[in-house]
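Worksheet: one structure, shown below.
This part shows chain A:
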Amino acid sequence: MATHVKTTINNEAVEFLCEPHESLSSVLRERLHLTGTKEGCTTGDCGACSVMLDDRLVCSCLVLGVETEGMSIDTVEGVAKADKLHPIQEKLLEHAALQCGICTPGIVVSAKALLEKKADPTEEEVRFWLAGNLCRCTGYDKIIRAVLDAASVLREEA
Partner candidate 1 sequence: MLGFHMVKIIFASAMEQYTRGEKEIRINVTTYRQACELLMREFPLLNKETLSEFSVAIDDEIIHEPLLESFELNSVVFFVPKIAAG
Partner candidate 2 sequence: MSGQTSSEYKYIGTRSIRPDGADKVTGRANYGADFFLPGMVHGKILRSPLAHAKILSIDVSAALAMPGVLSIATSEDLPDMNAGTESAGEGEVDFYDFSCNVLAREKVLYHGQAVAAVAATSEAIARSALDKIVVDYEELTPVLDLLGAQKSDSPLLHKNQTTEGPKGKGKTPSNIAKQMMLARGNVDEGFSEADVVVEKTFISPIVHQGYIEPHACVVRTNESNQIDVWCSSQGHFMVRSFMARLLAMDVSNIKVTPLEIGGGFGGKTVIYLEPVAAILSRKAGRPVKMVMDREEVFRATGPGSSSIVKVKVGAKSDGRIVAMEADITLNAGAFKGSPMMPSMMCVFTPYTCPNMKVTGKDVVTNTPKVAAYRAPGAPQSHLAAECVVNEIAKRLNIDPIDLRLLNAVDEGSPTIYGPKFKAIGLKAALTEARSHPHYASALSDNQGRGVACGFWFNVGLQSSATINITESGKAVVITGNPDIGGSRASMALMAAESLGIPLDQIKPIIGDTESVGYNDVTGGSRTTFASGGAVIKAAENLIQDLKRRAAKLMDIDVELVQWIDGQAVAPADLDKKPLSLARLARKAGATGGPLTATATQTARGAGPSFAVNIIDVEVDKETGSVDVKRVTVLQDAGKAIHPSYVEGQMQGGAVQGIGWALNEEFVYNEKGVMENPGFLDYRIPLASDLPMIDTVIIEVPNPGHPYGVRGVGEAPICPPMAAVTSAVNDAIGCGADFQLTELPLSPVKVLDAAEKLMG
């Protein structure tokens, strides 16, 4: 039996029907076609499906759609504002920190969560925070540099 779920996604009220076994990543992708959230494993190991759930960073493949009743979900689609990329997105591009780009949405969401918690992280802190986001293409070097650079931009803006 499908369940009726009411949520807020990227600040808009969204209602959907889903089966009790369906993961949030599956609901976002298959039902709502918000395919910015990627699935690399569906077992919580790759971080491609990272979203914010009531301001907490989660792997959406490990959350059930029905669990999100009344909650607010922020996905990568909500990160850029009105044609303006978020500094993290800009810096990832400037540093050429994506090759295939499949890990990138997860990294955007995850790095944003970090910088909201900690405006001035060290390289090591960025590395450990992003340890849940696998990237097979880049060797991480440029991703780490981009996030550190974005942090400094955000500090200046603040």
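A word on the picks: all candidates are chains of the complex that A comes from, given by their letters.
Operating definition for what follows: contacts are C-beta pairs under 8 Å (C-beta built on N, C-alpha and C of every residue); 3 or more make two chains touch, one makes a residue touch a chain; residues count from 1.
Computed from a predicted structure; not experimentally measured.
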{"item": "Neighbour of chain A by the touch rule, complex-wide, chosen among 1 or 2", "value": "2"}
{"item": "In the complex with candidate 2, residue positions of chain A that touch it", "value": "19, 21, 29, 33-43, 45-46, 48, 75-77, 79-80, 85, 89, 92-96, 98-105, 108, 123, 126-128, 130-131, 133-145"}
